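Not every chain of the complex is shown here; the ones you see sit where they belong.
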């Protein structure tokens, strides 16, 4: 790798001149990317980067997977339908069949599939609407540190105050309850929730739904235990509240199994999927709905890009990964390995009070110093590793490598991270 | 064309079994589509359809345009970056440059470009957020029969009661004002708006923004005059209200010029683009912002699919259409021709009180009988023409052919429409 100092500064002028101030990751990773393959990226100056970011979880199968690429090229060459609103197409039919055969049926999951528009926010907004319609209630309970998206409905159940403030209007009809361990190990965070629901004087109305991520990605890699998830499900059943799992980031194998909640054995009423469901990084989202709650009127929720057939083609091909449990096993193995490595790094820096957490290949290391994680990511980038921070104070360095990364790539990335932490720490001690 | 009666019924069972009840267009057009080229579609049984729907305006350049297809295939084959969040990529850089060179500069339009996520709702939600941030106000004024999207913020400024009701919560911070001619020709619809703003006792707060479509597509092909648009702009300037034009459907040449508001000579503070901006029907959206209002903090609005590079590639290529004014001229010519044909059809059926309206190739014919337009579209489908209804009562048959349609295709489609109207009318008279 070329040392930072010798690099030519990348030319970002087009972005700086023409693009809005809202641009963000191009500031953290200030170069122009051009090529990608598997877990690697190259910029226009030929520098190579290891990708521990994976499109914020949209590239679980890595960049430019050859089998999907072939299908996409063939599909394009064949004058097939590209854009179809929600009309029936052969590509959509194939996806539906295969998703049912490979994912739903083997798991004894009977869900109706909704195409709510191509983004995570679309599936979340559709889930909220449906839960409110089905129950006739307005309140939705979400959790501290939740992230569900940037449209107004999704923002209302998102914890981050900077993002919330961006709404410019009050965010209503949502109540934020403490996620597992939010109040430390000694306080069962669901005690409060149950008390609120039981008590007619709590000031909190019976909600339409409880929505949660089983692992909070943007929130700082907070992992809910199977027991806690079961308890939430029990609460939902007791009060006829719909349980929505937002599996946009944690789903599609990120934590090991296809759905992040499989280990807990819960049966959400609605499941939100996006990001890696498109397989190749193409915009796509699904809302899975228990048949008894599929009370939509035709067209009650719609959108122009519900029929993104290129995404269906890649998505269909990507399901081949799920014909066996190989990917799940490998993800769990690599996840464990990653956590062990991180723990070894953590043990070298007790003064930073580092905390390693995660499930599968959704892993993070939290630091007790403001800006430390951010500086580590910056240093890592200069050394050819792409990763970002998460958590309300950006206090967590987050690792989301492609699930398909090989051990060499993983080792190299972890080594860069280890160096970066040491370098940042040394610079602070000067 | 094969007569309806001889057709094999298409097999829709996969969709009926696995897809949510929310599915809609696959009910109106009950077949499985497979191939497409230009203005034509074919289903799995080889039947050909003329497309007067064009992906609800997402396919202004027709299906599978050869030059874009080539660029897409080359891009895919070249191991280029597909998904990039909002990191800088070569494909994005090329798009930004070309969009500036071909679209903005020649029109003396200085706008910052924001990638708000890939859907129309994303650009609308981002526009609302920004207007509220810039002004510190909460209310947004929209118009009767407006359609801006299905996420909570976009729904709050959408007129349709069925869609609004789907929200399941009250839709606040928005005031619906009468669109031009909403109260008939005799009442200047802006009188009310101005009176409300002037009067400290009106009960309507000074808004952050006024948002409008210059031609309301979903609302029933209602066309605002240049004078009315200028008057709205003047009102915005007088009270320091931001003017947002939602050009998601009417933009990208649909009404003739690239932007639908060019003829009116107004300068919106924010412009929302999506649908055909992606060129090939791929999910993409832009929010254009006057530099003085680009007050975003980095990352204040974000999203996973802001960097859909395949869309950038097709979008960049599609801008070639705008190197000359040929497309604009052709669109206006074909639009006039279409309106004349519709007027001739209208004149044959004075009892249906048909009203022809539209601008460019965004044209509609309204009927005075409930369900008539819907029956016409159904009949047209059986005869190989795809078109949909619009308007709050679905009283308008809407024509949105690809701008690239040739005269033969246009004539054939109009002939089917003429027959369909006659057939439906005859059936009602029996």
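Here the chain labels run A and B in written order, and each chain numbers its own residues starting at 1.
Just so we're on the same page, a contact is a pair of C-beta atoms (placed from the backbone, for glycine too) under 8 Å apart; a residue touches a chain by one contact, two chains touch by 3 or more.
Note that the structure is a prediction, hence the values are computed from the model and not measured.
This structure file defines a homomeric complex of 4 copies, of which 2 are shown in place.
By our rule, only the chains that are shown with their structure count from here on.
The geometric centre of subunit A is 31 Å away from that of subunit B, both derived from CA atoms.
Residues 10, 12, 14-15, 18-27, 29-37, 41, 44, 53, 55-59, 63-64, 69, 72-73, 76-90, 92-93, 96-97, 99-100, 112-115, 117-122, 125-126, 128-129, 131-133, 138, 149-154, 156, 162-163, 166-169, 172-173, 208, 274-275, 280-283, 287, 289, 294-305, 308, 310 of subunit A are the ones that touch subunit B when the two sit in their complex.
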